[in-house]
Every structure is written in structure tokens, then in C-alpha cells.
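See structure below.
One protein chain omitted, others in place.
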Amino acid sequence: MIHILEKYSKAFGVSGHEEDIRRRIEESVRDHVDSLSTDFMGNLYAHKPCGRKNAPHLLLVAHMDEVGLLINGVESNGMLRFVPVGGVDPRLLVSKRVILGKERVPGVIGAKPIHLQSRDEWKSPIPLSGLYIDIGASDEKEAAAKVPPGTAGTFHTFFEAQEDVVFGKAFDDRAGCALITELLMTEEDESYPVDITAVFTVQEEVGLRGASLLAERVRPDFVIAFEGTTAGDVPRDDYASPSTEMRKGPAISFMDRTAIGSPRLIEHLKKTAEKNKIPFQMKKTVSGGTDIGVIHTKGGIPSVVVSVPVRYIHAPRGILAVEDYKNTIRLAKAALMNFKEVL
Amino acid sequence: MKTEDMLKALTEAPGISGAEDDVAHLLRNYFARLADEATIDKFQNVIGVKKGRTSGGKVMMAAHIDQIGFLVKTFDKGGFIRLAAVGGHDPRVLPGQSVVIYGKEQVKGIIGTTPPHLQKPGDTAKITSLDDLYVDTGLDETTLKNKVRVGDPVLFDNVCTELQGGLYAGAAMDNRAGVLVLLETLKILEKMRHDWDVYMVGTVQEEVGTRGAAMTAYEIAPDVGIAIDVTFGDFPGIPERDTAKLGKGGAVAIGPNFHPALTEKLMELAQEWEVPFQKEFIPRPGGTDAVSMQIAARGVPMVQVSIPLRYMHTTVETLDLKDIKRAARLLALFAAQLEQAHREVLG
Partner (left out) sequence: MKALLKKVVETFGPSGREDAIRQLLLDEIKPYVDRTFIDNMGNLHAVKEGKGARVMVAAHMDEIGFVVTHIDEKGFLRISPVGGVAPVRCLYQRVLLENGARGVVGVESVKNPNDIDFSKLYVDIGARDEKEARKLAQEGLFGAFLNEMTEMNGLITAKSLDDRVGCVIAVEAARQLKKSPNEIHFVFTVQEEVGLRGAIAAAYNIEPDLGIALDVTGTGDTPDAPKMPMKLREGVAVKIKDNSLLVPRRVKDFFMRVAEKNKITYQPEILTFGGTDAGAINLSRSGVLAGCLSIPTRYIHSVSETASLSDIEEAIKLLVKILESDVKKELED
């Protein structure tokens, strides 16, 4: 079941450059939906109507894009200048391998060795102005020919399974994309009592840009976002909330910076979980935001966010528990199957 | 035994200071194919001997086989691991790094950081010291403790990556690059006639105090010693005079740690045979095996050649393979006529 998660995690798709991940999603969902379409920005729409009259229309969203970097200059010595795309903690950039552009050119983000730093330099993180990407080019001409400014790059990260967890990049939000894919892959004899429009959005990480088109283009009755969200059950200050915790099941948000979850939908999810004995947790912070922020205010569409807990989102490599991923699929599927309870 | 393949194998073989077994065995196997004798001593120093025509003297070429890393120090509640440093680390390159713990089995992990959403304003201006960093394996505490114990080595999860123009990047180029120079030198010596016995030594524990070099130099008591290491490669923000350029050959060291006349001979040879090289000025002994070798037992006259390396002590140390080949050529030529050079300057 995690092979889709693996496929999506490995795909290339920095905000604004989502072609590769979109293609892989299309491949996977094509045979399970009635129609697929894209808009000019790159959002991918998958339609799965249920064929029943007056069925409620559900919008399921997950974003395809990942945080990464963008090349914005070339130095005379062949080193590349770059800016981060999306909320990457700049302290995580140094000493990492990256992959650039369609040709997947390997590069490294290096740093001045500690032996040559002054005492003052030791005290603070290396500013972005002190970081370069080195692809081994000997001069500006060679570098610009191989990786022209405007090229996007991702961290070069391996996907790996270890006991009951997986490591990989971009679980925020390839986990959400994989989840929706699994939901769409119903058996012959299974069908939801709702019309589903699944939209895999672009450019969420740079301001919910792709989703901003959806309010006009899709007129759902309900919207559910699937995310990979912060699992902060790691060493931290006493009294600090972990937000979500690994191995405690899917996390339901009661509120974040962009929306307050619909109590009706939250109640439905909780009841569904309890009835089916699926572990779940509430997300214990109100930080972060989702595509719902720019969708739900139009007409006031009831919404909720369901997330898989992920450690180290927005970092080169994250960790998630396979049981959390599977339980999120179980919960979502069951909640869709008995959606009548909501009405 | 292609150079690129050996570089990859050497940099990907684990060998933290104090537990160099894997890379030591790899190197011993290479020495067995390229030299006359190959042994590993009780500290994992690897010694390969290529006998000369006259065995009139001994030259010892040393490159350290150990790499920096960490040891599992303590377990926090929840199974998070705190690390003890082995060798010098810049804590700023640690957050978000993938690591491998060598316990009963290999366990993968990530050096963990506070997620952006949970950070307080001003956090991004702070560095987290090693004491406050931890390794997250994703495993629960019980499963983890069945596989990992206090004292187990922790190394960066390393892949040797080929960049443009024959440049390679990865962890442990410091000093597997130096080790590769030893092997490349042996390949060339194969085709030359040299008089003195050449001792190729892969030393241990350089990163914690050049200890393997002290032990082996005492044991071998060579007439001349050559240390091979890496030096700071060019990078924006570092004055050119403090670095060596990638692609312009090995850097010959000049300073009190090195015998001036022998060093002069080395550079004359490079010029004569058109081997590109650079100069590096080191005002006080320190930082490489040469510091221990020079004062071992009765003392050993030293020279040193270093491979320019960008981003030292990170996971993306970068070098130009050509520089390794040039250094090897120079050292093979030097070894071949050492008997004469030694006679001339040390009588």
C-alpha cells in the first residue's frame, strides 16, 4: 500500500514546477475516475460522480507541490545562487545534496569549513548570502548552460522503509495526494454515496495559489483537505504541545490559521473512528494553514482537515508511521462511505 | 580498479575514529593487490609495503582512514538519541541530516529539528548546539534499544555523487581522498623502479589527535615521511590566499612541520616533470598526521601534499579527481628518486 506513497514522494514538484508529480498522479488515478482535467496553472481535477440523484458534492484537496529551491543567479566561478521556495528553514540548507531541473543535475550546498570561521561566525547560522550550489562547473558559462536561472531544485533524498516507519521527502503533502489516490481506487462493488471532485493543487507552499482558483471552478457542498502535518513528539521545551504524535492515528484539526473546522464534520469523523475502532487524535495546535483557507469562505463551505502526522516537514527528509498512513485511509474511506450521517 | 570506483567504495565504507574496521579491511584488500605485503595492526592501522630494489631506506606515506562522526551517548524518553562528537563538527551542518547508526544492525535516522510552525520568532537566528540536537529513528524506544546501545557509532548516510567536470562530492572525502592517493601512487610505482622500501600506511584516529600516525611512525621508524591529507578548497568568502584551487593539483605544504630542503626537492621534481601543484603555507604544526610523524621516536623529516577540498567536515565535501591523480604522480616520482634526494639534503 505504500508504493503509491513512495512513488509520489520521489517525484519532482517544487511549487511552480509540478509537471512530474502531476503526471504520476494522472497515471495512478486515471483508471479509477470518470474524467481528468487540468487548468492553466496546473491543478489536476479528477471527477468521480456516484450516479445517485441529489448526492452531496465533496471536494477533496491535497497539494502536489513541495518546498525546494530556485536558481536565481550564476557567479563568475560557476557557483549558483538560489532562493528557497516555500517555508524551508534556512538553517537546514547547508551541507545538503540537491537535484536541479528537468535533467536532474546533481549539486551540493556547501559551507565555509568550521576551521576557517571566526568566533563571531560560529555564533550564528550561515545566512542565505553565504550559501551557494556547486554543480562542479568551472565557470559561469558552463554553469548557466547546464542550470540556467529559473531552474527549480529539490533535496536529493532517498525513500526508505525501516520497521514500521518510512523516510522520504515531501510527505507534506505527497502523503495527502497518495491518500486521495487510495480513496479513489475503490473496488468494482464499492461506491461512495457522494460525488467526488478530487483536486491535486499547485503552489500551496507559496500562498495557496492553485487552490485560489477552486472557489470559482468547483462548487462543492463540503471540502476535506488531506495533509501531512507536524508531528512534534520529539525533544522540546517542557509544556510545549507536540501538535500531533506519531502512531496515534490520523489527526483532525479543530482550527488552524486559515480555517475553523466544521463541528459537524469533526463530529462525523470522530464517530466514524470510534465505530470502526480506528485510532485518531486531535491536532493540538492552531498553527499552519491549508488550501481550505482560500476555498471555504466563498459561500461558507463546511470544511475539515485530516492529516497524517509527519516528523520534519519542510526539511530534506521526514518520517511517518505506516500505521498512521493506513489508518488515515481507513478513516477517510469509512467517513465517505457513511457520509449520509452528516446530512 | 578504476579510480572513480575506488573513491566511491572508500568514501562509502564506514570508519569512524576508533572503529575503522570496515574501511581498514577494504584498504588491506586493495594493498594486497597493489603491494608486496599488507597487514592490519591491533588498532586497525593498515600497512602496505612495496619493496624497493636496494631497500636502502624507508619512506612512509600516511593517509588517515578515519572519518568524523558521533557515538550514541544517551537515550531520551521516546527513544531519541543524544550524540557525543568524535572529531570536530560544525553544529550548523547537522540539523536535517540523514545518519546511520551502526548497532546490532544498521538503523537509519535523522538529526531532528523544531518544525517551522512550532518555532518562536527569532529561532531562525539561533544555532542549536550538539547537546540540544538529537537523532530520530522513528522507532519506539523498546525496538530501538534492542538494536542500538550506548557507544554505537553514528555516521552521515553517505553517497558519493559525481558532479560536472570530474568533480565528486560526498562525506569522508577527508581523508579517503588521501587514501586514494596512496593507491594511485602504488599503481604508478608498479611501473617504475624505486630503491627504497615504500610503506603505505592508512592511519587511524587522526581526527582525534593523529594517534595512529604516532603509533605507526614509531613502529616503522622511516627515514622520510610523507603525509597526505586534504586542504581547504576555493570558496567564495574565503580569501584566495587561504585556499587551494580545485583542478590545479595537490598543495605542497611549507612550514616548520616540513623539511625545507626535502620540500624544495619535491617541488623541483614537480616542475621538472610538469606535474601541476600549488603551495600551502602552514605557520605552526597541527591538523594532519605530519604533526605526530615529525616527532615520532627519533624524529622523521616530513613533506606533505594535500588535495584541495571544498566544504570540509560537511556531508558534501567536493574535490577534483584530477588532483588526486596529479598528487599520486608526483609522489611516485618522488619516492622513486628519494635515495638520491635524501643523500643530497640529509647526507
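Per-chain residue numbering starts at 1, and chain names A and B are given in the order in which the chains are listed.
As a working rule, a contact is a pair of C-beta atoms (placed from the backbone, for glycine too) under 8 Å apart; a residue touches a chain by one contact, two chains touch by 3 or more.
Since the model is a prediction, treat every value here as computed from it, not as a measurement.
Q: Determine which of the presented chains are touched by the chain that is not presented, and list them.
A: Its contacts among the visible chains are B.
Q: Of the residues B:39, B:55, B:74 or B:124, I need the one that contacts the missing chain.
A: Of all options in B:39, B:55, B:74 or B:124, contact with the hidden chain holds for B:74.
Q: Using the touch definition from the top, which of B:22, B:219, B:242 or B:264 touches the missing chain?
A: Going through B:22, B:219, B:242 or B:264 one by one, B:219 is the residue touching the chain not shown.
Q: Check each of B:208, B:238 or B:345 against the chain that is not shown and name the one that touches it.
A: Missing-chain contact among the listed residues: B:208.
Q: May I ask which residue of B:151, B:237, B:286 or B:299 touches the chain that does not appear here?
A: Touches the omitted chain: B:151.
Q: Would you write out the residues of chain B that touch the absent chain, in ascending order?
A: Touch with the absent chain occurs at residues 17-19, 21, 41-43, 71, 73-74, 82, 84, 86, 131, 149-151, 205, 208, 211-212, 214-216, 218-219.
Criterion: only the chains that are shown with their structure count from here on.
Q: Taking each chain's centre as the mean of its CA atoms, how far is chain A from chain B in angstrom?
A: 40
Q: Which bits of chain B are touching chain A when the two form their complex?
A: For this pair, the touching residues of chain B are 76, 78, 80, 88-90, 92-93, 95-98, 107-108, 110, 112-119, 124-127, 134, 136-140, 143, 157, 159, 161-167, 169, 232, 234-238, 242, 247, 287, 310-316, 318.
Q: Within the complex, which stretch of chain A touches chain B?
A: 75, 77, 79, 87, 89-92, 94-97, 105-117, 122-126, 130, 132, 134-138, 142, 146, 156-158, 160, 162-165, 167, 230, 232-236, 240, 243, 246-247, 285, 287-288, 311-319, 321
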